[in-house]
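With one protein chain held back, the other chains of the complex are shown just where they sit.
Up next is subunit A:
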Amino acid sequence: MNSLILTTATRALAPLLLVFSVYILLRGHNEPGGGFIGGLVAATAFALLEKAEGVARARRLLRLRPLTVAALGLGAALLAGLWGAVAKGHVLAGVWPLIEKTADGGKSGLPVGSVLLFDVGVYLVVVGAVCGVLFALEEAATALECEPDEGGAGRGGGAPKTIDQTMDRTIDRTVDGGDR
């Protein structure tokens, strides 16, 4: 898409959305928010980027392949669960290594621990999954619009001739993350 207004606005909005998504993620500890909704907001930022500046650039900005991001997230959530199991004997139990009990019975320190790790995992899973689907669909739509005689060789190049091929390629793109 080529819109000056959208591109300019995106330049301001995308970083703002990303920062805000992290704020929502951290706020989720005790108040409404958390990994899921934070991840969705971050995915919105990438959706905007992808609409304004193209999928290729959005993929570059995400750096990792979307499904790799999702896998890392799932791994982080899993580790958070195991951390609780090892430290407290209950899977998913909250572990707070940086919090200490003070002399007067209160607690002080930074509330960072397995719960945050779990939430970050959720955040990454949402970002990875949403971006993966979104990018692949956008690429499939672009490919369908292309003229058939443009067709270059190789997977991902050229316009698919049939719906079957389009679906095939969309699935491949979701999985491979546009890696040609």
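Heads up, the rule we're going with is that contacts are C-beta pairs under 8 Å (C-beta built on N, C-alpha and C of every residue); 3 or more make two chains touch, one makes a residue touch a chain; residues count from 1.
Please note the rule applied: contacts and distances are computed from a predicted model.
S.K.: I want to check something: the complex is missing a chain, and I'd like its UniProt protein name from "Outer membrane protein with beta-barrel domain", "Cytochrome c domain-containing protein", "ABC3 transporter permease C-terminal domain-containing protein" or "Multicomponent Na+:H+ antiporter subunit D".
M.R.: UniProt protein name of the non-displayed chain: "Multicomponent Na+:H+ antiporter subunit D".
S.K.: Of A:29, A:60, A:88 or A:101, which one is in contact with the hidden chain?
M.R.: Within the whole complex, the residue contacting the unshown chain is A:88.
S.K.: Just checking the interface: what residues of subunit A touch the absent partner chain?
M.R.: 67-68, 70-71, 74-75, 78, 81-82, 84-85, 88-94, 163-164, 167-168, 171-172, 175-176
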